[in-house]
Structure formats: structure tokens, C-alpha cells
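For reference, the structure is listed below as C-alpha cells.
The complex is shown incomplete by one protein chain, all other protein chains being positioned as in the whole.
Moving on, here comes chain A:
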Amino acid sequence: MSERTERELPAESGQTAEGHESTRIRHRVSRRHDVPTLVARAREGDARSVARLITLVENGDPALPEVAAALAPYAGHAQVVGLTGSPGVGKSTTTNELVKALRAAGRRVGVLAVDPSSPFTGGAILGDRIRMQEHTTDRGVYIRSMSSRGQLGGLSAATPQAVRVLEGAGCEVILVETVGVGQAEVEIASLADTTLVLLAPGMGDAIQAVKAGVLEIADVFVINKADRPGADATYRDIQGMLGLGERAAGDWRPQVVRATAVRAEGIDDVLTAIEKHRTWLETSGNLTARRERRASVEVEAIALGTLRARIGDLKHGTALSTLASAVAAGEIDPYAAAEDLIKGL
């Protein structure tokens, strides 16, 4: 990580003040390859260090294994709550209200808010904070906007590691807001302890409610904008859908709560449902099971990423081109060639 070392002073800026320059030089020293310091300062709640660690994670910095190792001892202490739902359903507004309630209860809160990246340019407008600005200067809250960076499951590839950074920084509750999803983006379920699926009235009938996908991952349904016409019908459709499924004794039955987040109504009910689910997770042994599943998804993703990088490296070597010639010449079949390639990794 070379940090901001290459940054030159803007030629036309007139930034020649001694203080400014010396600040930069100090940064060059303190931020370069100094993961232990960043982690130590993040542990003390220093927002800049937390932010920098998340950037390392997002950019797949070579220091990432060191970051992960330094954070490992602090894993598993935070409650991770996911919020997902269609664009405009009220995820950010609900997140804002949940932060407010959790802060009133004295808890340290982290928020990861994911917005989509452009499939054309890779750029992004990250606008979830707009609804959360009242918490910006509260040092008990850390909010980070993340671009999905091309990932299609509702999160970014870096989100699980960013959760670890926030756990390391002492956040007791971490709210993860997905991109506005359609029907099938369900990655959040493997990251969160409790997943909230937000719905709003007027989005479809009872058959929409029994379709596969996002609706299957809810631990809690929040019927937001409950002051609008049709909210009761949506509530009934979801309850009806839940009634159609068979459930063993002791299984979790998703809660359905009504809220009007923009007026801060129903937020206590949402929190109560989250806590109820938390209690069930703990008493049923499912918390450990979920966390192990989360870890296995994480490890698998890292392993796949590493393999992909190594296979990518092969393009620069001769192993792949030799095999490709053999396949093209009909000497061996592509499956055998792939097998050979994997053995050589």
C-alpha cells in the first residue's frame, strides 16, 4: 500500500503552507505498511483508521491478510443486522431510525451502506448517507458507504471483511444496508445474524409474495410506509405466504411488523423483532450455525479469489498456452487440459 505517497501538491493550488506539507509527510510515514498501528487506533475508535482499513479491504490491498490476522481476535462480538428490499422502499430511512434507537440505548453502531456501481464506468453515486446525516458527528456511530463494485448479490465483495473491521473497532451492532434489490439478491442472508426484508404497499399481489428469492431470506419482514393505502393487504399477503409453509417445532417463524420509518413509527417493533430473533438464535444454537456458515462463505470466497488470481497469472506463463495448443491440435480434450492446469496451481 503506497497510500497517498504519490500525491503531488496541485500545481495551481498555492498549497505551500509549511503546516500542510509537514502533515502530508507525517502521513506518508505513519500510514505506510503500518497495519498494527491502524488496527490499534481503530480499536480506540479512531474513525480515520477504521476508514483506512476498510479502504484496504475494498481495494484488495496486499496487506489484507495482515489486516485480517490482526482483526481475528475481535470477531464475533457484534450483532450483524441486514436490511434489504427494493429501491426506494425505505432502507436508509429505516437504518437511520434504528441507529437513533440503538444510540438511545447506548450502543455503539456501525453502518455499511452499499449502493450499486455502474456496469459501464465502474463509478457510483453513494447516497445512503443523505438519510443518516444527523448521526455524522456522533462519535458512537461510524457510517461507511460502499460501492458494490460490480458484485451482483446486493453487497460488495469487501462487505464481509468491512464487517470485521467494524467489529474490531468496537461496534456492538452493525447494520448492513444492501443495494436496492430485485427478487433474487440474497447475499445478505449469509452475512447477517438477522435479515430484515423491507416491503412497501403496492408492489404486487399474494403470488408475488410466494415467489422464491428475497422473500425467503427474511427473519423479519418490515412493511414500511404503513400509512399508505394497501399496507394492510401487503401485511396479509406476507402473513398468508408464511402460513403456507411447513415449519418444524422450534423453527423460527419470520416476524412481520409495520413501520412508517419517515415518521419514526414502528421502529420499536422492528427492534423488538430483531431482539426476539437474536434470542431465538442464541437459545436454539442457530447463532453458531449461522456464524459458521458465514465463515465458510467467506473462506470459500477468499479461496476462489486467490485461485482466480493464480489462474489469471497462468495467462502470463507457458503452462496454459502449451495446453491450449494441445487442445487446439486435438491432442487432448479440454477437460483433461483443465485438470492438468489445476494440478499445476
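Heads up, the rule we're going with is that a residue touches a chain if its C-beta (ideal position, glycine included) is under 8 Å from a C-beta of that chain, and two chains touch if they have at least 3 such contacts; residues count from 1.
The working rule: contacts and distances are computed from a predicted model.
Per the UniProt record, the chain missing from the shown structure is "Methylmalonyl-CoA mutase", taken from the list "OB-fold domain-containing protein", "Methylmalonyl-CoA mutase", "Protein-export membrane protein SecF" or "Quinol oxidase subunit 4". Annotation: of A:Gly60, A:Gly76 or A:Gly230, A:Gly60 touches the absent chain (contact as defined above). Within the full complex, the residue among A:Leu126, A:Leu314 or A:Leu341 touching the omitted chain is A:Leu126. Only one residue from A:Ile143, A:Ile274 or A:Ala337 touches the chain missing from this view: A:Ile143. In the full complex, chain A touches the hidden chain at residues 1-4, 6-7, 10, 12-15, 17, 19-20, 23-24, 26-27, 31, 47-48, 50-52, 54-56, 58-61, 117-118, 121-127, 129-130, 133, 136-137, 142-145, 147, 149, 157-158.
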